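A single protein chain has been omitted from the complex, and every remaining protein chain is retained in its original position.
A, B and C are the chain letters, set down in written order, and residue numbers restart from 1 in every chain.
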Amino acid sequence: MAKSPKASASPAPVNDDIGEDKRLEMYRLQVTIREAEQRANDLFFQNLIKGTSHLSLGQEAIAAGVAAAMKKGDLSFCTYRGHAHTLARGVPVEKVLGELMGRDNGLMRGKGGSMHLTSVEHGVMGSYAIIGAHLPIACGAAWKAQYKKTGEVTVCFFGDGTTNIGAFHEALNFAVIWKLPVVFVCENNLYMEYTPISEVTSVEHPAADRASANGLERIIVDGNDADAVYRIMRTAFDKARAGDGPSLIEALTYRHSGHSRADPAKYRPEGELEEWKKRDPIKIYKERLKSFGVTEDQMAKIDAEVMKIVDDATEACKAAPTTSSDILFTDVYADGGWAWRN
Amino acid sequence: MAKSPKASASPAPVNDDIGEDKRLEMYRLQVTIREAEQRANDLFFQNLIKGTSHLSLGQEAIAAGVAAAMKKGDLSFCTYRGHAHTLARGVPVEKVLGELMGRDNGLMRGKGGSMHLTSVEHGVMGSYAIIGAHLPIACGAAWKAQYKKTGEVTVCFFGDGTTNIGAFHEALNFAVIWKLPVVFVCENNLYMEYTPISEVTSVEHPAADRASANGLERIIVDGNDADAVYRIMRTAFDKARAGDGPSLIEALTYRHSGHSRADPAKYRPEGELEEWKKRDPIKIYKERLKSFGVTEDQMAKIDAEVMKIVDDATEACKAAPTTSSDILFTDVYADGGWAWRN
Amino acid sequence: MAELTYRDAVARGIAQEMARDEDVVFLGEDIAKAGGVFKATVGLLEQFGPLRVRDTPISEQAILGAAMGAAMTGLKPIAEIMFADFLAVCYDYVANEIPKARYMTNGQVKCPLVIRFGGGGGLRFGAQHSQCVENWCMQFPGLKVVSPSSPVDVVGLMAAAVRDPDPVMFMEHKGLYATKGEVPDGEIVDTLGTAKILRQGTDCTIIALGMMVHRALAAAERLAAEFGISAEVVDVRSLVPIDTQTILGSVAKTGRVFTVEENPRVLGWGAEIVSIIADEAFYDLDGPPIRITSPHIPLPAADLLEDMVIPSVDRVVETIRRALTS
Partner (left out) sequence: MAELTYRDAVARGIAQEMARDEDVVFLGEDIAKAGGVFKATVGLLEQFGPLRVRDTPISEQAILGAAMGAAMTGLKPIAEIMFADFLAVCYDYVANEIPKARYMTNGQVKCPLVIRFGGGGGLRFGAQHSQCVENWCMQFPGLKVVSPSSPVDVVGLMAAAVRDPDPVMFMEHKGLYATKGEVPDGEIVDTLGTAKILRQGTDCTIIALGMMVHRALAAAERLAAEFGISAEVVDVRSLVPIDTQTILGSVAKTGRVFTVEENPRVLGWGAEIVSIIADEAFYDLDGPPIRITSPHIPLPAADLLEDMVIPSVDRVVETIRRALTS
């Protein structure tokens, strides 16, 4: 289990390897994800979001730390639990909430839904709802970057439970032998859906303990500490861009909510959530920022800005029309339509 | 790479942990496999065997060593390269050659063919032609033994190339967490079909270097030495029968022939085959037996007996009728027939 | 007689069989402690214990492979593949291994097992969590394929599936889990390979499965009330083996046939039934056999869009009315 970050007594130098600007960016990202997802949760209970949705509450530091280390042109592959990673790459809150609400202003105008958020213009190459499927796909995107020498890197997020499916193993071997510029990020939040990962996994660290099986370094990081995530990703990206191949990173974290909207998460041992809430990534990061001399006011200002964005987005989505039927038959095939016969 | 066995100068004690009877059994098994497969190859070129077939020439010590360590009731799961393992469990040569020749005396009367040899009465639970498929299936058979407390163990054979497919990973994790009495035996013969395993694999030892990914011990054995195989299997079976779960064993070996009948194996570096032929498992074992005081005559007698069995089997198969059409529609469903409608 | 949900009927059917035969074991993701993600297996762990009701990792190949190996050696496993769509990640077992083992071994290997999964749309889960996958299963000789439309059928067909000596694909409809129906007390065992005529009629035959059965019945009521059209409704229930006698008998009586399918249009189960009818009942037909299906597109997630895709009662009524009055 990762250790808690320590807050030092007097302000540390702001110009360390990360620096204030980057830190404020990561703070803003984390708050944005938190507030947007809280809002999604509220909208759910107002019956304005249908279907399912999977929140990353408590896991924001990973999405933020990874995104902050990425460049324009770099690519993300997410899971159904992908709102966080989608927002972290700069996709507007309104477009995400719009998609969840099935409105015409949604990212995919309601055709994909919560589990398939995609914004190619932001490098968000999709959210994948079948466990493990996107690890090989991410390899393909990295192959393109390698073949075309674009210097772009690909990140692929997935959960602890995903390490037990075959595609995980195939993708890792494939990425290593082809030396692909891809970074696999396992968010170990201790549970698959409702079953503790330890009950169904042969090793303690589902991803890291499998790294050596493909000749990779064993890397574990505190997933509730955005700085730690950011640093480890910088190293992994440097390696990838240098042509030295993939990395596999296991980030330890915890989801505050249930697996999906339907889940009250009763299967957790008493007190577990409370323990982890003490290590809430945003709380940790606030302390961190304070230790660097960032003031409460500065942070409150960011909070307020984020809140306004989320509020405005919510209103815009409520006002937006539901998707009209004219897109029902578009984009099945590249000609724009769905004709499978003449 | 495994080391060559050393032949000691003066006869060693015959009553070591293996003993003469067991050794003669393993010798006979190896010769039987060799001669039966050579014959299959000949029949192929006489156009008496159609379709495909995959020989284990050069790999006989593994099938023999494993089978010699098994008890009645223990189960084997083989691949398309499964003649060796099928014969090693005592299935008559005639039934195997008959199946390859599509005759009515074949193990499955021609319905399955070379790649699917199965003899449930001998504990040979099938030969599987889709890479990796049988590893999970073997888990299921081991689950039955565990659940019914039969004390039976299950062996699952596969090749080096098979370690890169997803089912390999799923099966190992599954067997470990359920502590199943199954032993996975990887025959590393250095090649998948025509591609050297090293060119497509992220680690040097495709199976053994993946053991730790599922909390298993790293085990490598000289697959051309039947004694070594036998000993390691005894240990693994003891562990399995004691309820201590699965083992993964990588046996190093080499196939003397091509991947399948169609393959002249031109992709091998010059001299590689010759080097390995020096370490022919039967040659090694003859020297071993001699070192224990077994005479040339004793061995020649076994050779002759085996040869007669193979010759008789060949004649019986040639004389056997081809399968008649009346079995074409049997055994699709359990009622004996194929009715999918009324 | 009790009123049960379709969801609870699943657990009841499994429990009935597990109580009867200790060789019946059950495995899948989150099925034990959590009682299943659809809450269709609540209570089974408590009743039958952790050796018989087992949670697995996210390893669908291991789940079906283990089920097959256990079946081959004497157990009678029930394996859950949570969403029907996930059959794609373990399809080798569905397509190549389980159905062919008996034939290839000339009867040596037996695979008495049940693979159950939740299929179907209407829950706004999008294109990868809503599919009806009958046509992923029925083309493999050696498999049986059933899909119940009511709680009582769930119990009875589940029992029949578990007792059947062949592998059975058992598709539950997610959209029906919350629906209720009367289920008699005591043991219930139905028969595979039997269709049910749920409503008698003389003008046309409507053949449906799963959730579409309910829409077909509603459509038949409206056709009668609004247009005086008397529709017979057949719940096909079992796609393999298929009860062609009941189907052909109904067509012989009515002369017109409509299938109502949830799957996208191309090569759904309706195509097989229509082809059988077109061949064997050609001279009974008074007009073309018509398939009412989802259009051939992936299923969109947004509620309003999804509702436009899956055949509605309106669409069934309208299609039949137009065909019969033109």
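Throughout what follows, contacts are C-beta pairs under 8 Å (C-beta built on N, C-alpha and C of every residue); 3 or more make two chains touch, one makes a residue touch a chain.
Everything numeric in this text was worked out from a predicted model, so none of it was measured.
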Which displayed chains the unshown chain touches:
A, B, C
Pick out which of A:36, A:93, A:108 or A:186 touches the chain that's been left out of the picture.
A:108
Per the definition of touch given earlier, which of A:18, A:57, A:75 or A:93 contacts the omitted chain?
A:75
Using the definition of touch stated at the top, determine which of B:59, B:146 or B:162 touches the missing chain.
B:162
Chain not shown: contacting residue from B:82, B:102, B:123 or B:281
B:102
Missing-chain contacts on chain B, rising order, are 50-52, 102-103, 106, 109-116, 129-133, 161-162, 164-167, 192-195, 199-201, 267, 322-323, 325, 327-329, 332, 338, 340
Write the list of chain C residues that the hidden chain touches.
85, 88-89, 91-92, 94-96, 99-100, 103-104, 126-128, 135-136, 138-142, 240, 263-264, 266-272, 274-275, 277-280, 282-283, 285, 287-291, 296-298, 300-301
Missing-chain contacts mapped onto chain A
75, 107-109, 111-112, 116, 118-120, 125-126, 128, 130, 133-145, 147-148, 154, 166-167, 170-171, 173-174, 177-178, 327, 330-336, 338-342
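Heads up, the rule we're going with is that only the chains that are shown with their structure count from here on.
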Greatest centre-to-centre gap (Cα means) from chain C is with chain B
Just curious, how far off is chain C from chain A if you go by their C-alpha centres, in Å?
36
Would you kindly tell me how far, in whole Å, the mean C-alpha position of chain C lies from that of chain B?
41
Specify, in ascending order, the residues of chain B that touch 2 or more different other chains.
166-167, 170, 173, 177
For chain C, jot down the residues that touch at least 2 other chains.
56-57, 59, 61
